[in-house]
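Mind looking over this structure? Questions follow.
Shown here: the complex without one of its protein chains, the others still in place.
Note that the chains take the letters A and B in the order they are written out, and that residue 1 is the start of every chain.
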Amino acid sequence: MDARITLRVDGRVRPLALDTRTTLLDALRDHLSVTSPKKGCDHGQCGACTVLLDGRRVVSCLILAVTCDGAEVTTAQGLAQEGEPHPVQRAFLEKDAFQCGFCTPGQVCSAVGMLEEVKAGHPSEVTDDLTGPVTLDDEEIRERLSGNLCRCGAYVNIVAALREEAES
Amino acid sequence: MDFLRPATWEDALAMKAARPDATPIQGGTDVMVEINLDKGRPTALLDLNPVAELSRWSWTAGPAPMLRVGAGVTYTRLIAELGGWLPGLAQASRTVGSPQIRNRGTLVGNLGAASPAGDGHPPLLASGALVEAESVRGTRLIPIGEFYMGVKRNALEGDELIRAVHVPPAAGPQCFAKVGTRNAMVIAVCSFAVALDLRARRAGTGIGSAAPTPRRAHAAEEFLAGELDWDGAGPVDPALARRFGELVAEAAAPIDDVRGRADYRRHALAVMARRALGWAWAEREV
Partner (left out) sequence: MKTETRTSLGVGASAPRPDGALKVAGAFAYASDLWLDGMLWGATLRSPHPSAWIRSIDVGPALALPGVFAVLTHEDVPGAKFYGLEHADQPVLAVDQVRYQGEPVAIVAADHPETARRAAAAVVVEYEVRAAVTDARRAALDPACPLVHPGGNVVRHQPVRAGSAGSGAEVVVTGEYEVGMQDQAFLGPEAGLAVPADDGGVDLYVATQWLHVDRDQIAPCLALPEDKVRLTLAGVGGAFGAREDLSMQIHASMLALRTGRPVKIVYGREESFFGHVHRHPAWMRYEHGATADGRLVYVKAEIVLDGGAYCSSSPAVVGNAASLGVGPYEVENVWIDAYAAYTNNPPCGAMRGFGAVQACYAYESQMDRLAAACGLSPVEIRVRNAVSQGSRLATGQVIDSPAPLAAMLGELAAMPLPGPPAYAPSGSRRQGGSGARARGMIGTREEPDPRRLPGGVGRTTRGEGVRRGVGYGVGIKNICFSEGFDDYSTARVRVELLGGEPHALVHTAAAEVGQGLVAVQAQIARTELGVDRVTVAPADTSVGSAGSSSASRQSYVTGGAVKAACEAVRRRLEALAAADPGLSLGELLDRYGPVEETREYRHRPTVPLDPVTGQGDSHTQLALCVHRAVVDVDVELGLVKVVELAAVQDVGRILNPLALEGQIHGGSAQGLGLALLEEIQMRDGRVLNPSFTDYLIPTILDMPPMRLSILENPDPNAPYGLRGAGEPPTLSSTPAVAAAVRAATGLALPRVPIRPEDIALAHTG
């Protein structure tokens, strides 16, 4: 069964017709040729397909595209502003927070979503004080990015990149 | 696969009555795994996301109000907004999947899937939650202990949907513990929840990933109700805590699988139950 929906992807309005079984990830990759979200595991266990859906980070492989009609989807490709990389992307570059880079678009989206959550005061698993502002120390960064696997093991540098970003 | 998209709860009930084969979907973090892995491809999906009222929580009326958590309340919101009243459930919710999955997944979705490994089940069992099931025929409240029928099977009729789950606010300390071999994004090898009710002088329990369904440890609960010195000061008697752990382990019926061995699961349950009782008891002192 086909459905017609409209997504706003990285700032562009993208109408599309797709089988209702299509995941948001497949809709982006196979229907819209937006390939920055990656398919690493097919079932929400690697985080490589992380995008921002209406500003919140989600794994796009576990969402049906038809449930996103009218939604705003931001991928790593859409984070750059006027050709300038997003500060998180720049921090990943500066700290060499990746190797093969396959997980990186998802890491970057997850990190941007995470920083927004911190700004909004969302507690993590172990935020010491739920009532005050969140301090983004290394433990917090690790906890909050624990949904993104990196097989190259660039974790040490990912923490470093976001520590710098948190301090700025 | 048909895709049904009700705008209101009434529409949803009518659609479910007409299509009992339809699988309801909210965050999708359980249903989509099955679909992606080509395991169980539903003939129809019933998308409850447009039903805005499901994403609210409220208090029930009556002398002992409960939190009524709508089917669309995500784990992230449950942790942030309800953690103060439902600490055990909040602790369990924090171990679900990843931050991304918690942003999307719902407790009620966990109930619908009824996986024995679902992290939300043990604290619901421990605090005596009620599942609000509704169909065009009417509404019923299913005690959580009667809800799980088998591996990934629950007590819902074909035309019923879960509208909400009713959870009593903590009447004492609550603890949740979960063994996973990794520090994040891990399915429970086994898990345990305990909730002390200091007024009623009883403890509720819940066991996860160690039987075909999540289940309570009835004998352990009765043991505590009878043997714990509810007026006593100081820490729990170690022998009593150990016995409690043994009874919890005995209540389990685990299997060997890729995540762990049955004997380890039993052992770990005994350890977690013993420790969790100690923590909960210590926390009551204030």
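By definition in this document, a contact is a pair of C-beta atoms (placed from the backbone, for glycine too) under 8 Å apart; a residue touches a chain by one contact, two chains touch by 3 or more.
All of these numbers come straight from a predicted model, not from anything done at the bench.
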As a test of the contact rule: which chains in view would the missing one touch? A, B
Where A:2, A:54 or A:138 are the choices, the one touching the absent chain is A:138
Of the residues listed, A:7, A:24, A:62 or A:103, which one is in contact with the missing chain? A:103
I'm checking contacts with the chain that's been left out. Which of B:12, B:101, B:142 or B:189 qualifies? B:189
Identify the residue among A:118, A:136, A:150 or A:166 that touches the chain left out of the display. A:150
Which positions on subunit B touch the chain that was left off? 37-38, 79, 83-84, 87-88, 90-91, 94-95, 170, 172-189, 191, 258-261, 263-264, 267-268, 271-272, 275, 279, 282-286
Which positions on subunit A touch the chain that was left off? 29-30, 33, 35-43, 45-46, 48, 75-77, 79-80, 85, 89-90, 92-93, 95-96, 98-105, 108, 123, 125-126, 128-131, 138-139, 141-143, 145-146, 148-159
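Following the convention adopted for this analysis, only the chains that are shown with their structure count from here on.
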Subunit A and subunit B have mean C-alpha positions lying a whole-number Å distance apart equal to 28
Can you check the complex and tell me which residues of subunit A touch subunit B? 1, 3, 20-21, 23, 42-45, 47, 50, 56-59, 61-64, 66-67, 110, 113-114, 117, 122-125, 130, 143-149
Subunit B residues within the subunit A interface of the complex: 1-3, 5, 25, 27-29, 32-33, 35-37, 41, 45, 47, 49, 76, 79-80, 83, 94-95, 97-101, 103-104, 183-185
